[in-house]
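One protein chain is absent from this view; the other protein chains keep their places.
Labels run A, B and C following the written order; every chain starts at residue 1.
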Amino acid sequence: MEGIVGVFRELDSTVEAIQALKKLRAGNIAVYTPAPRHELEHIIPHGPSIVRLYTLIGGLAGATFGYWIPIWISDYWPLVVGGKPVPSWVPYTIISFELMVLVGSLATVAGLFIHSRIPRITMTVGYDPRFSDAHFGVWVECPPDRQGDVTDTLKKHGAVEVRGEQ
Amino acid sequence: MATVAPPGREVGPNIPEANIQLPSVRNYRQVTDEIRRTLNPTGMWLAALLAAITCLLIGLGAWMWQVYMGLGVAGYSPPVMWGVYIVTFVFWVGIGHAGTLISAILYLFRAGFRTTIYRCAEAMTVFAIMTAGLFPILHLGRPWKFFWLIPYPNWRLIWPQFKSPLVWDVFAILTYLTVSATFLYIGLLPDFAALRDRERNPLRKHIYGVLSFGWRNSDTEWRHFARAYLFLAAFSTPLVLSVHSTVSFDFAMANVPGWHATLFAPYFVAGAIFSGVGMVFTIIIPIRRWFNLKHYVTLNHLDAAAKLCLFTSLIVGTAYLTEFFIGWYGGSEIEHSFWYNRVFGQWWWAAWIMLTCNTILPLTLFFQKLRRSTTWLFTLSMFINLGMWFERFVIFDPSLSHEFEPWQWTAYAPTYVDWCILLGSFGWFAMWFLLFIKNFPVVPISEVKEIIPPLLRVPRAVEGIEVTGMHLEYEPETPGERD
Amino acid sequence: MSETSTPTGVARREFLKILGATSAATAAIGCSTDRVDKLIPYLNNPDETVPMVSNYYASTCRECSASCGVLMETRDGRTFKVEGNPDHPLNRGAMCARGQAAVQGLYNPDRYRGPMVRRGNALVPTTWADALTLLSGRLAEAQTNGGAAGAVFINRHESGSFPVLLDAWLAAFGMPAHLSHDALADDAVLEANRQAYGVSWPSLAFGAAQLIVSFGADFLETWGASVPQQLDFADARAKLAGAPRFVYVGPRRSLTGCNADQWIGCRPGSELTIVNALRGNGSIGDAAQQSGVPAATLQRLKQEIATAKPSLLIASGMSGAGTALALAINEWNKSLGNVGITVLPSRPVTSLEGISPDGDVAAAVERMRAGQVPLLMVRGVNPVFTSPKSAKVAEALAKVPFKVSFSSYPDETTELCDLVLPDHHAIESWGDAQPVPQVISLQQPGMDPVYDTRQTADVLLQVGKGNAKAAAQFAAPNYMRWLIERYPGGTAAFTPALQKGLGTGTLPHRTMPARSAPPNGAPSTGAGDFSLVVYPSASLGDGSGANKPWLQEFPDPVTKVFWQSWVEVNQQTAERLGIDSGDVLRVESPQGALELPAYVFMGIHADTVAVAFGQGHTSYGRYAQDVGLNAGDLLPSSFDPASGGFRWASTKVTITRTGTFVPLVTTEGSSRQFNRGIALAIDVHELETLGTEQEKKEEMPGDASHEYLPGLRSPTAADAQGALQSSLKVKEMGMYDPNHWSGMAKRRWAMTVDLARCTGCQACVTACYAENNIPIVGAPYQQVHTAFLHGVPGGNILKGREMNWIRLERYWEGGEDGGDFEARFVPMLCQHCGNAPCEPVCPVYATYHSPDGLNVQVYNRCVGTRYCSNNCPYKVRYFNWFGYGEPHRPQYAWPERMNWQLNPDVTVRGKGVMEKCTFCVQRIREAEHRAKSEGRPVRPDEFTTSCAQACPSKAITFGDAADDQWTVAKLAQDHRGYHVFQELLNTFPAVVYLKKVNHPAPAAPAGA
Partner (left out) sequence: MTTRRKWAIIPGLVALGAIAVLLSAYTGATTQPDTVITDRGAWGYSAGSSPQGRAPVQPIAFPHPTHVQTLGMNCLYCHFSANKSPDPGFPAMSTCMGCHTVVGPNRPAENGRPARKSAEIAKLQQYWAKKQAIPWVRVHYVPDYVNFAHMPHVNAGVSCQTCHGQVQNMTRVYQYAPLNMGWCINCHVGNVKPQWKARFDCSVCHY
């Protein structure tokens, strides 16, 4: 996992650098930005995030569990209360809704963590503390032979600093 | 040194829908520095924390005394079986909801003014719900058996009763606490990364590192983050409405006159958001002044929030009138005598405190001068908190003391134990909130960076907004007062 | 199973408590493990006792002079419940509140543990041997120096053989016959009856009368034998159309007055002039002027008495006129021909024979003051408290060299005595009584004595051994043998009679000593503009009930105030003087002054004020000491010379406001029901039309729905459980399925309360307290942590925290403008609703609807959210605010030995638990177990609840409403039946109230 990382101060120079690197096809490109910028998202095409699948599964699981628990309990020990039907599913809708939200949210967070590969014990390659402050970072994962022209492209587009990482 | 934009001219940030004046912030480095500067503890903060903790200990002592000796030490006079504790429970749950409104619902509406104040509001939500969650346990006759309300497999093979609003409450409050805490935490992740990278003190650096779960600000993370944040906001929005509807079902499901109305769910939600916005003012105005965040939380933000407060106050006002109308229109003698007793009889003082604080005083927000005066907003928010506490008091206790059976009509007067525990709840909330503002960023770093234009080599319009002179260096001196 | 080492760890539940998941404080609660460690066997199995199965011993109640028959429920050697003996002719199974509280006298924590003797000015414990030697020494000394003739023995009046033994014993020691005293007895009426009929108390046949007129005679409270009179009165009123009309003439509308159809308020003491006017030898005009009653009313009453035949006229001698009034009434009854029809001298209540009037006791006190009395012996009476302060009995007692008290409680008189030989309680002692001619009611101990006490008769016999004449007369080793010998038919007849508690024959009774003239005769009227009426409290009687917590926590049946003394002021007078309830008034009479909170009351004459007698003890135990004030301080010590009766209403007082405010301890929220349909009544002429046209007129859903749905008790419940094949059906309805083998769902436990019979006497309230271990909350020592009410008697009740599972609501109807008004009594208890609002809101199934129709409250499952009480429209759920049932709490309701009274079948609830009436479910289950083990179904009317059993009006009936064999099923179909709040809330209650029937004056328009 070795490659070159370039540190930029301006957004537009970062964008131009990435467009250039894409033409170069040196290797996978990752961009580090202090805040999500939609210009950068459009440059690296990805499908919609997989996290919504987690949300769907979590929500459905929560909803069914929310209905199943009360109805099973009423049937398990049928006690009539206030003349209401023993398995009165109407009030159980609230339990189902609450569990849908709970399990749905937790599943969404799980999805985010799994697909962002966090929690992560050590900082991975190619990260520079300035990326969370005011600088943009472009990390190109490429074999040593291609590193030369990747460094030139980055410098050409005004990278403040370029260095190799293992 | 050129400012971002001459005052008065509407300059939109890169989020087009945000029609609010850009906070006069120049670039990313300044955002990180200024927000980090709010984190170092000061003497006054420590004093406030100690005060909060003493209030908490007073409340805890009163509660332990009540558990040991019995609920009789509190002011309950049957048939008023629910008193100050349930009023305070609904009061705190209500305050929580505005935080979610500002952070989740306004996120879905893409309201620009939420960005700088949503973190405070969301933190207020989590701590308000933590405070509220104590009360259902605290007001029990046998608090050491509270776990019977949770469906856990037990050797007695008997389960909670799911038709009871109190069991719905357990699910609603726990879900709401979990979801809003998660929502707050996910929002904080990028900020922890920013703090971790700029922190020099090794211990705090390690802690922020652990808290940030190793967040790297990479594009894949931002992509999933955006989606996850959107879904959490999507889940939080109906959750807010359902939680306070469930809390209102505690009363709407009873056949007590004054409680038994279908109006209760929307009425409670509106009341919740209104009291929450009130509390947001109470919190954001002092922080804004002491933490020098005036140029982040500008008067435009407070103006927009004040309009929201006025709007919800009008809803609550109509809700009161509808309640009176239902009581009169229903034609039942029991409702008539109950309403007369609440507004003009035994409880007239509580009802009129509620009406003045919640409907009459907020009408002053129609005047822009008052909307933009922070001292008036702060005092009004104090009245709103008082009014909303009394609104719940007026709904619960007069209804129970003047019910179907004339023989059991009674009066209710809380005792010192009630007030101590109420004070303890404010102490508990204030303690957590004070700890929060000194250890976690009060204004979201990454989101502010998101809405201010980035540093550009070639100045040009960003999404149709002419941004001039954006590439200037930032000298970290303290920015002058913007407004 | 191999030998397993004992897991010495802590049980998980204990672990949770000790871990203190909540806080360290809760650990303090968890320490007292409720586990019984040891099993201690008997040495020898006592015969005829099965552990945990009750034996019932028939005996006689001695709480008042009437001597009703009781069954004492004893289990594992301790008597914990006293119920009426169904075969007894006097009370026929009923039991008044004072009778139920006998058990609290037995286990009273302040009883003397053994004999006491005075050393210096304190009473110190001593042994029986020393005490008896001291007594015999003093007796011998009195006999030798000739002082015995002046000795005085005052005994509490009881019918039976003991007075005979006592007189013989006194004669043997050369002492005069004893005074058999009852402070509540109406001496004037007794004297008048003796002169008119030769018997002290002819029985009154209320059923035979068309019209009853009572001149201040509170026959439902303390006048004569209240339980038999209430039974007959209720039976009479239950005849509805044929029921007598009842008019009450008197200065204060007492509980008896509240049950009257018309109340005529008159100035106290003016009754004699009214009676003379009504009889024709006095003009109506000046009678009206003197009594403050409008002449038209008197005229109409006179006309009504003339027409209604047969009538029953009774009068009380307690007010000023005394014997003259009683004699006039007796003659009037004779002239109207009522004697033999409604007044039956042929069937007298013999237990009230031989009562020495108050005058005799006062005369004895004067002799003591003059120093002529060397020796005084007191048993069961408390003259220092019952006589007025102006009589200065304490100083008189100081002049008696040697005073002996046989009382077992530290009351005011015993505190002054030199020797205390505590008597057994009635439940621990032998005896007999002659309640009615030809019937002997036996008294036997239900258990071994609780403390080191001895029955006075045995003490007398033992002391008698030392005296030659006494030893000759009393050969029997102890009192029991002596009784058996005297019993007509000897031992052979005694043993079978003892089982039923009743025997036939008449006991030889003592000859009453001649009445001595009472001291000063003339009533000193005092200056003030208000005349004072002092009436004996319905629960505390002459003050002897004050040390029993149930009687202190017994709301006054009319004013509903308790744990306190109060002065009743007329409504118009109060408005005129600007007084409202709770303002402290200084009531001043020539004899003394009291500062009492005012109770504004419609039912008292405009220029009269009334104070209840019975409170204000200076000692007499933790429940009575310093609770309320003694009304006797205001009264002069004046007696009616004709009968020796004490004049209760004989002085005028002045009222001045002190400006301070004392909240009244009362359970009354508002006494008006704002026509919410809680207490309904109809007039007698509407009765006929009730069955027919009302049926067609409006059949409200659920209005006394005459079809009682077994199974789930309400159409909604039935439909909800899929009985009508509608909603989602549970795979099987478990025990709610009517054809489930247990047959529980075929049953519906229900109750009917006939408001025509109910007189509001609250015996059911005390019976419920006795059966269900309900804690009292008002005792002064319990007010430890009720904020701002430290040590105030009844403090918890000011916060509305009384625990009466069944309460008597008293609503006024009319009378806002000062006119005549009506009182309606409603016993309100859990209605066991079919659609119970309290059940769906409980989060832990602590309350649910059982298949046999009960709204069950499971005490150990309750977490204490109290939502069920909020949602109950009847407000019949009560919460344990403090640990009333936990022994280590300051608010513990059963201090040592009072906890022997706890019913072992019913859980004692701890702190933080909701409790309510569950139709005595322990009796239901016990009956079902007994029936199952005898292989038969539960027989109709085989058992009933504690309140229905004790009700002296037979107003409450309990049973299975789905099975028409039970009487409750028939009563539930009565057309007078209605449900409370049924039309409003569709709760489908299981309690059917039968409308009260009023009898308006014949000429006056209906509903006057």
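Some notes on this structure:
Keep this in mind: a residue touches a chain if its C-beta (ideal position, glycine included) is under 8 Å from a C-beta of that chain, and two chains touch if they have at least 3 such contacts.
This one's a predicted model, so the numbers in the text were calculated from it and none came from an experiment.
Considering B:Gly43, B:Pro153, B:Pro202 or B:Gly331, the position touching the chain not shown turns out to be B:Pro153 (whole complex).
Annotation: of C:Lys81, C:Arg253 or C:Arg861, C:Arg861 touches the absent chain (contact as defined above). For the options C:Ala225, C:Leu442, C:Leu594 or C:Val921, the residue in contact with the chain missing from this view is C:Val921. Summary of contacts with the chain left out: across C:Tyr845, C:Tyr892 or C:Phe943, the touching residue is C:Tyr845.
In the full complex, the hidden chain is touched by chain B at residues 153-158. For chain C, the list of residues touching the undisplayed chain reads 1, 3-4, 6-7, 9-15, 34-45, 50-53, 735, 741-742, 744, 845, 848, 850-851, 854, 856, 858-861, 905-908, 918, 921-922, 925, 929, 932-933.
Here, only the chains that are shown with their structure count from here on.
Across the two candidate interfaces, A-B and A-C, the one carrying more C-beta contacts is A-B. One finds 58 Å separating the Cα centroids of chain B and chain C. Note: centroid distance chain A to chain B, computed from Cα atoms, is 28 Å. Of all residues in chain C, those that touch two or more other chains are 837, 840-842, 845, 848. In chain B, the residues that touch at least two other chains are 158-161, 163, 167.
Per the touch definition, chain C reaches chain A in the complex via residues 712-714, 716-717, 720-722, 727-728, 730-734, 736, 834-842, 845, 848-849, 851, 988.
Considering their complex, residues 74-75, 77-89 of chain A touch chain C.
For chain A in complex with chain B, the touching residues are 9-13, 30-37, 40-41, 44, 46, 48-52, 55, 69-70, 73-74, 76-77, 79, 81-82, 84, 88, 91-92, 94-95, 97-99, 101-102, 104-106, 108-109, 111-113, 115-116, 118-124, 127, 129-134, 158.
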